[in-house]
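Working notes, beginning with the structure itself.
Excluded from the complex is one protein chain; the other protein chains are retained at their positions.
In this document, chain identifiers A, B and C correspond to the written order of the chains, with residue numbering beginning at 1 in each.
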């Protein structure tokens, strides 16, 4: 072809670094085809790449079928479970599933429902019937509650909730009918790519430095002051009136510092695409104390890189 | 309020009919609606209709001082307006996507393709040039307004005649049409625009000159402007459903043939009109 | 029958006078004191008609914009699904409401599943100038469909309101003429929409063209001209 004559003049631009690119799109040989379908290996793919035949496999998320070919529609890793081929995107908005724990922000108060922004493709819905109102779990919702919905949640409030169900158009519906869910106070929000928050046994983490973390699966993380065991809901020190309170408790300076430190650590780890788990966060915190790094210095590139290297070596 | 999109039965029927190469107005897929050209009493006044789509074009000229960077060239400006009267699709105020497309295409087809010999519009270098103003009014839209507007604009330019001027030294004399016959504009070529609609289902053939329903339900439009000498002026497929390259070239071929036919029609209508006009030269 | 223009006085007089479309009663002078007769004026241009005993008066004219009136059959497009029912576009000033329960055999559990863009043949059950019109797809007494409901496949033709009324007139030539040429199904909505169906696509096209050209607001062709056009079209499309 004529084009190739021109490229030889610029060999540094084309094909040298990646010889496998040259004839990839044309004839994808069978060996490679089989290769990625082996469980455990991870093959990188991109939109428009032929993966396999739709006669032998079923298409999952991140793929589509055209003329009996299964083709990737996002860039990421190819995964296979039995006959189901999926591509998991490396970066994407949050894809909700029932039972997921999410952190969100109220954007709108509507009749008998709130709209909650939760980093998904549409704002989630929190029905008035899906929240616990002050006065106990068994309390019936009254018409007066509908009129004073803003006293529970108003625009801008942050909350932690669980994905309850989906509406027919794919919008998620949330609920906070658990003692550990509800309005968030005494801390700050960090947003990271959702893929970095893995499903863990518990998404409520208490770090020994007096900081509590809520890792929302939607990539929103709430970093707050530690709540003492005796003050938790259901315990005797629990203040039922404070559930929908908009006022922060007194937070001492050392706790504030700790919250900032954890926040910065999360930001650094996220910018290096390190998945966030309790173990990693704990390691990172210990490292930053060992190194005696100042909180604001954590965000510097060199320190960040040192942190990540150390985490990786520990892992 | 915009009218709701076509109902499901309308959509399904249009697609089944097109698959059998049947169109709702009984045309063949590559058949244009009958082009009607009506000339007004004034030269440069043309009303062009394709089916129920109607466009009025009008040309006038005045003398102006040329801008210093182009002292030897006349000026052409195109004013086009799609008012809500053409169809309830259009709203006054912010121009719709379609309006932008039409305005830009008119500009490309008529101005950028160098239709009018601008240097011939120069009367006295740096002092006096003709400023041609082409005004296009879209009167009714029942699909494919673009082709109709381009045709109207071009025919208006061909129909228009400017008064003769005489330059003696620095003095410019304009001769009234009654004393000396006015002169036609010197045109390099006459590009015609053809719009084809294609559909998401690739088994449906592309159709020329889509009507309103075909346009609404199409997967995209491809507009080709060219002259009878097989010179392309504009090819525009701004997005829409992707096409096989060979199909694009086939569409271009169709346009080549249609351009010759349309050119013959336009020339004969202009001749007819000119023959019917009495120009009295005293 | 006579032609009247808007604002013209209409000599309608009856003890029990009923005014139809296009007529309005205006108070003249010191109406409240004396028994000054109120007068009737036309608000539309058209042909003035009255019933045999002179009690009912109306004006027949042609227009394209539909104003819903109770008990009229209309064809609508579903534009929105709601919890209770559907929003339907009739081509009138406001979209109408169609209750999900106003169908034959519909219950709280079993509501009809109409998609956005579906066509329905329905009857106007409520039309009040200050409220949005309401539709129903059954006879409220018998709860039977009576031909109302979703219109599947086929094609929708838009015409003038006069043409719709003509199509409902058993003496009008068009439908018998077309029916003699090929089998067809037609549902006429009084809102200027006619749904047509036939086995072959070319027949549907022929019907829709015939309605267009027979429209008094369009080419207003007579029986002979329409027949010729349909036959020409048929032979052209059969090629």
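Note that contacts are C-beta pairs under 8 Å (C-beta built on N, C-alpha and C of every residue); 3 or more make two chains touch, one makes a residue touch a chain.
Simple rule for what comes next: contacts and distances are computed from a predicted model.
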Chain left out of the displayed complex - its UniProt protein name, from "tRNA N6-adenosine threonylcarbamoyltransferase", "Mediator of RNA polymerase II transcription subunit 27", "DNA replication complex GINS protein PSF3" or "Ribosomal RNA-processing protein 41": "Ribosomal RNA-processing protein 41"
Sole contact to the chain not displayed, among A:200, A:257 or A:295: A:200
Listed residues B:11, B:216, B:237 or B:260, member touching the removed chain: B:237
Touch residues of subunit A, complete complex, unshown partner: 1-3, 5-7, 9-10, 13-15, 17-18, 21-22, 25, 42, 44, 46-50, 60-62, 64, 66, 71, 73-77, 79, 81, 86, 88-93, 95, 107, 115, 117, 121-123, 169-171, 191, 195-196, 198-201, 272-275, 277-280, 311-312, 314-315
Missing-chain contacts mapped onto subunit B: 95, 97, 100-101, 103-104, 108, 112-114, 189, 200, 219-220, 222, 226, 230-245, 248-249, 252-253, 256
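Quick note on the criterion: only the chains that are shown with their structure count from here on.
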From subunit C, the most remote chain by mean C-alpha position: A
Approximate Å spacing (C-alpha centroids) for the pair subunit B, subunit C: 39
Residue numbers on subunit B that touch subunit C, as the complex places them: 3-13, 16-17, 20, 22-26
Subunit B-facing residues of subunit C, complex: 77, 79, 89, 115, 117-119, 151-156, 195, 201-202, 204-205, 208-209, 233, 236-237
